[in-house]
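Complex shown without one protein chain; remaining protein chains in place.
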Amino acid sequence: MAQLSYRDAVSAGIAQEMLRDKRVVLLGEDSAAAGGVFKTTVGLFEQFGPTRVRDTPISELAILGAAMGAAMTGLRPIAEIMFSDFLACCWDYVANEIAKTRYMSDGQLEVPLVIRTANGAGSRFGAQHSQSVENWAMAIPGLKVVAPSNAADAKGLLAAAIRDPDPVIFFEHKSLLGNKCEVPDGEYVLPLGQAAVLREGGDATIIALAAMVPRALKAAETLAAEHGISATVIDLRCLVPLDTKTILAHSARTGRVFTVEENPRLCGWGAEVVSIIQEEAFSSLKGPIVRITTPHIPLPSADQLEDAVIPSVARIIADVRKALGK
Amino acid sequence: MAQLSYRDAVSAGIAQEMLRDKRVVLLGEDSAAAGGVFKTTVGLFEQFGPTRVRDTPISELAILGAAMGAAMTGLRPIAEIMFSDFLACCWDYVANEIAKTRYMSDGQLEVPLVIRTANGAGSRFGAQHSQSVENWAMAIPGLKVVAPSNAADAKGLLAAAIRDPDPVIFFEHKSLLGNKCEVPDGEYVLPLGQAAVLREGGDATIIALAAMVPRALKAAETLAAEHGISATVIDLRCLVPLDTKTILAHSARTGRVFTVEENPRLCGWGAEVVSIIQEEAFSSLKGPIVRITTPHIPLPSADQLEDAVIPSVARIIADVRKALGK
Amino acid sequence: MSTTRIPEATRLALYRQMMEIRYCEKRAYDLFLQNLVKGTSHLALGQEAVAAGFGVAMNKDDYTFCTYRGHHHTLARGASMLSVLGELMGRQCGLMKGKGGSMHLTSVEHGVMGSYAIVGAHLPVAAGAAWSAQYRGTKQVATAFFGDGATNIGAFHEALNLACVWKLPVVFVCENNGYMEYTPIGSVTAVEHPAADRAASYGLPRILIDGNDADVVYQTACDAFDKARAGGGPSLIECLTYRHSGHSRADPGKYRPKGEVEEWMKKDPVVSYRVRLLEAGVAEVTLDEIDAAAMATLDEATEQAKASPLPEIASAYTDVFADGGAAWRN
Partner (left out) sequence: MSTTRIPEATRLALYRQMMEIRYCEKRAYDLFLQNLVKGTSHLALGQEAVAAGFGVAMNKDDYTFCTYRGHHHTLARGASMLSVLGELMGRQCGLMKGKGGSMHLTSVEHGVMGSYAIVGAHLPVAAGAAWSAQYRGTKQVATAFFGDGATNIGAFHEALNLACVWKLPVVFVCENNGYMEYTPIGSVTAVEHPAADRAASYGLPRILIDGNDADVVYQTACDAFDKARAGGGPSLIECLTYRHSGHSRADPGKYRPKGEVEEWMKKDPVVSYRVRLLEAGVAEVTLDEIDAAAMATLDEATEQAKASPLPEIASAYTDVFADGGAAWRN
């Protein structure tokens, strides 16, 4: 086991799969020779060469369209959309083409590809480069949606995404890229659709994703240490497939549930999770499920404004305490 | 008052506002000379001429981009995106540009425009021409989202949308276009953000939108007549602004709530509504809120398949009865 | 252009293909009128020569990418009339058992890699298939067919540029039938020939041909495929043609100036090709036999399709994911 950063774990996961499977190819803007704007593909161009690791023009439609056509005809492309905000520039491919092709063709065609993209706030890039759009992807039938919160998961889930026969949108969180943790050295693959229970407690269940996971954990520690509240923290890891078993079991056990979402409030993933929990664990709930989200606003650029609107450790603590009356 | 079809009410609403305000212009594919593929703009080209009513190339980016630029500089454009599925082709403008410009510019710029689009299933057009994507729009901060269920609302809400200083996405439901009702003749404007309570009953609250409204109403009639269940039916009309006052009041009153959504399940508008109700009317709920939605699948083309997956009157009745144990 | 070097057998294949499309599209129209086709449908009556010319020129393992107006190309790759009409009618015997419908005809076993109902969306996809063929070294060529209207959408531009930069074995075929739905293409396009006049933007030669002449289309297709297989990269070909019927089922085509349809009817690709073959010495009976065989196949397909069961409701919940189902949760 080595300490790897999230960013290096991404390239390690890709390299692992490219070594294993010649069908795996990679394309994106500045992804090849330059190693990616976020340095998440460093070394791949040198290792696998220009036929497998390709720079593209600024053509998001062509990037996803080409990846789709290649996936339909035997390759396993990994397409990089530099910032997740730019998924809006090729949303037709995500929502209408890639996600629906297996269905529309009655299973004649499959589109086994991965769309990797840098998601989330924290870099003070402003409203068009900081969004969390995992809920956009969750809303589209036919997609799998993955958003790891740490380096080990990044490697293992990315490998799984590449092997998966369905299209996967893989959200790499910009503010986590420098975070390091122990990452297994050899072949490492995690299953898609399994949430991780990072901490168990009896008073509350906090459900989080990606960059909200370390915040939820930190909040849970403080809640335990300073406020006598013991909380379970669940890292969803995948929005589709959704590990409702884990969610429901821990929600029912504590009866008090909180979602911590970076996406703007309306129709966030937490809304879906809430609707499932209240429908299927209604009688176990001791109080309303509380959603802690970025407000329904575009993101400001200035650092103190950005910090103020994204759910913080302090806000999680405050909202849990308020709900539990402690 | 005259009997007007939904489609004619749309053009009547546009004509009313174009007569009133010279800043109102209209653009879209086949929208001018041909009167629109859905015949919702018939007569406008003849009445207002080619400088105000314009045919465009098949260029969804240019349509919304041009509408945005015009809106920022003094016009009040109405842009038609023929099918709501094609919003995916210009989602960057909807999500990243039009919705965020007022905010990013600190209020220096405004984008008062209306995007009209044909939404929904029922025409057997298959997966890329039948979607209900109102939840996509609801997820974007900075947009107003309107989806009328009848001709009178279509006229009144469209007029309001055109007058509104914020960008509005206006969903015209394909399967409602031929439906007629009494529509006020003269100037007619309804406020945005007010749900309509179409029927009051004490046993259940059914919340619906657009084409699901007539189905919810019919279901409520049968529930009353045949099963002794008296239901309130709320037509949301707008998703943003959301009339949470009306929703919460009637949810609390009956304690049993149902959403009827045409959008595919995950992150549908109903999820958001559920999360609000359970959070703010928790103690009034007598049982879980039940979401009746299209399953999370792309839409099939064949008529009997399409009919099977969209929430039907029969399914609404069955789900309400099951939940209430009657 | 001399067309005499095309062998007679090939020319008869072109003729047969056009006749089959012509008959089948007319039958599709009759089936609408009988309310046996429920959704929309976009007929290619008048555009048969493009489909036949390219279809006959293709190798069996080449890829075809169509638009919603794709019946002709699907048939031209060998998909049966039964499977096409069955899909239009939403029957179990249909290519996708009613799940896709007229606008999404797909027959992977015949190289038809889907019909795309979002204008222009399949051009990058075809480029991607060509990239895959190039990478796998298979000498396959991908062809994307699209309308004049599609040349004004961003995906056209991005696909052409990428395909040229990567020298992909892909052929972009614009069927210029003069209209985007109800609007004349000239009124919304900055150049006269929406595809040909833009070839230089991608470093490509300008190719503008008579899309109603099956020989010309065939020969042009062969040249483009040869170039692609030899590693010469993409071609962009504009075929001038005309659709005889409205844009779609719902359209009576009233926006057409008087006499326009009549003018184009004189250039009917099927009728004129028959005349040409007769002039070239093909026996009338040979052509009559082709016609009769096509009609016989069609009649049988029609009856079979009518008799085919409706798909089971449960099929609506299949094939969302690779496990065959639609489950998004455990």
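Order of writing sets the chain letters: A, B and C. Residues in each chain are counted from 1.
Methods note: a residue touches a chain if its C-beta (ideal position, glycine included) is under 8 Å from a C-beta of that chain, and two chains touch if they have at least 3 such contacts.
Given the structure is predicted, the values throughout are model-derived calculations rather than measurements.
Trainee: The complex has one chain that is not drawn here; which of the drawn chains does it touch?
Mentor: A, B, C
Trainee: Give the residue, chosen from C:Ile153, C:Leu240 or C:Ala305, that touches the chain omitted from the document.
Mentor: C:Ile153
Trainee: Hey, which of B:Pro57, B:Gly201, B:Gly268 or B:Pro311 is the one touching the hidden chain?
Mentor: Selected residue, touching the omitted chain: B:Pro57.
Trainee: So which bits of subunit B touch the chain we can't see?
Mentor: 25, 51, 54, 56-57, 59-62, 64-75, 77, 92-93, 96-97, 101-110, 112, 141-142, 144, 164-166, 193, 240-245, 276
Trainee: Given the full complex, what residues of subunit C touch the hidden partner chain?
Mentor: These residues touch the chain not displayed: 152-158, 160-161, 164-165, 187-191, 197-198, 200-204.
Trainee: Take the complete complex as the reference. Which residues in subunit A touch the chain that isn't displayed?
Mentor: That gives, for subunit A, the contact residues 29-30, 33-34, 37, 55-61, 85-86, 88-89, 123-129, 266, 295-298, 300-305, 308-309.
Rule of thumb we're sticking to: only the chains that are shown with their structure count from here on.
Trainee: Could you pull out the chain whose C-alpha mean position is farthest off from that of subunit A?
Mentor: C
Trainee: Go ahead and note the Å separation of the Cα centroids belonging to subunit B and subunit C.
Mentor: 36
Trainee: CA centre of subunit A versus CA centre of subunit C: separation in Å?
Mentor: 40
Trainee: When the centre of a chain is set as the mean of its C-alpha atoms, what distance in Å lies between subunit A and subunit B?
Mentor: Between these chains, centre-to-centre, one finds 30 Å.
Trainee: Do you know which subunit B residues sit against two or more other chains?
Mentor: If we look for residues of subunit B contacting two or more partner chains, we find 85-86, 88-89, 126-128, 266, 295-298, 300.
Trainee: Note the residues in subunit C that touch 2 or more other chains, in rising order.
Mentor: Counting only residues that touch two or more other chains, subunit C contributes 97, 99-100, 104, 116, 118, 154, 315, 320, 326, 328.
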